[in-house]
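And then chain A:
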Amino acid sequence: MMRPSAELTVIRRKEVAVAGISECRGDKFPSASSETAQQPIGSTIVLEPRHLRVTYGRGSHAVTAIADITFQVCAGEFLSIVGPSGCGKTTLLKSLSGLLRPTSGDVLVNGTRVDTTSQGLAMVFQEYTRSLLPWLSVRANVEFPLRGSRRTDSRKAIEQRANEALAEVGLHGVGDKYPWQLSGGMQQRVAIARALAFRPTVLLMDEPFASLDAQARSDLEDLLLKVHFETGMTIVFVTHDIDEAVYLGDRVVVLSHRPTEVKASLDVDLPRPRNQIETKTLHRFVELRTEALGLVLAERSTEAPD
Partner candidate 1 sequence: ACGSGGTVTTSSGGDVVVKIGLLPITGAAGFKVAQTKGFFKQEGLTATQVNLRTPADGVPNLLNGKTNLGALNVGNLAQAVSKGVGLKIIGTTYYANNDMSLFAMKNSGITKPKDLEGKKIGLVQLENVNHAALLGWLTQHGVDTSKIKFVLVPVPDMPAALRSGQVDAGQVLYPLAQTMVNEVTAIVPNMMESFGAQPVQGYTIVSGKFATEHPDIVAKMQTALKKANDLLATDPNATVAAVHSLTGAPEQLLRASRLPAFGNDLKLQSSQEQVALMMKYGFLDKPVNLASLVFHQ
Partner candidate 2 sequence: MKVMRAEPQAAVGGRRGEPARARGRALLDALRWAEPASVVVVAVLAWEITSHVGLLPQRDFPPATQILSAFLTDIRHGELWIGVGASMRAWALGMLIIIAIGVPVGMLLGSSSISYKLTYLTIEFIRTLPGIAALPILMFAYGVGQPLVISLVVLAGIWPLLIQSMYGMHDIDPVAVATAKVYGVGRLRRFALVDLPSCMPYIATGLRVSGTFALIFAIAASLVIGGQGMGDAMAEAARIGDRSLLFARVLACGLLGLGVTLALLALERRALRWHASQREAAR
């Protein structure tokens, strides 16, 4: 779907990422187990906000949500984004997806400047309730983006894919209900199932597990890792849970408070595949999460009032 652009930039990995600018790694981290070959993180930059700035409103009411953000997301990378509430994470994802035209700066998808939504991209919205269409059944909601004109799968195949995706998120058998007949957490999982069934090349997720219980959450984390591993899709994942950010990501980008910039970018050099119990007990994991937490907390304490 997404063709690699002609002007693709190949940058060698640097040991220490310059704050605010992280670069793609041409090589991959050593796999923990040699049996399961890991999908390499490509050297192609799929997504790149460049000096992004977003201001809401005009005049005296203007709020600069994002001051200046530049980073790069490589093909196949799993990028976690954390930052204080209201710092502009959702705004950032909306800009990356092409839904929101930045006030200044650019978003490059596969090296090309875009100002509209790109194909092959999917997003799980923070406002999951409102992103489900109340007039469609749960299954139809999942099928909705699949039934587009460009994809020519048969009706049957699409339905099966939707059912599979629903089963994967633990919603076997609710396909015929309407979204408003489901609980909050179930609705959120429908939104996730929709994104997964879509099989995007780039997946943007905005706090997708916020309404889930601990067990469902870790199940879905692992599901996401599995999908990421199997399809090699690029994932940008916004979360408030530092553990989750570190556990899932290849890299954690920490945003500052408003007006927002990239405060730090942490490479997560934990082996893959990861595992809820083993990975989280690794010394390196604890180190990384402490580091990330420190960065986030430091950020909070300097927050200026609105």
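On the choice of candidates, all candidates are chains of the complex that A comes from, given by their letters.
Structure notes:
Keep in mind that, in the parts below, a contact is a pair of C-beta atoms (placed from the backbone, for glycine too) under 8 Å apart; a residue touches a chain by one contact, two chains touch by 3 or more; residues count from 1.
Only a predicted model underlies this, so the values are computations on that prediction, with no experimental measurement involved.
The candidate touching chain A in this complex, chosen from 1 or 2, is 2.
Of all the residues in chain A, the ones that touch candidate 2 in their complex are 94, 97-99, 117-123, 125, 127, 130-131, 133-136, 144-145, 147-150, 178, 180, 194, 198, 204.
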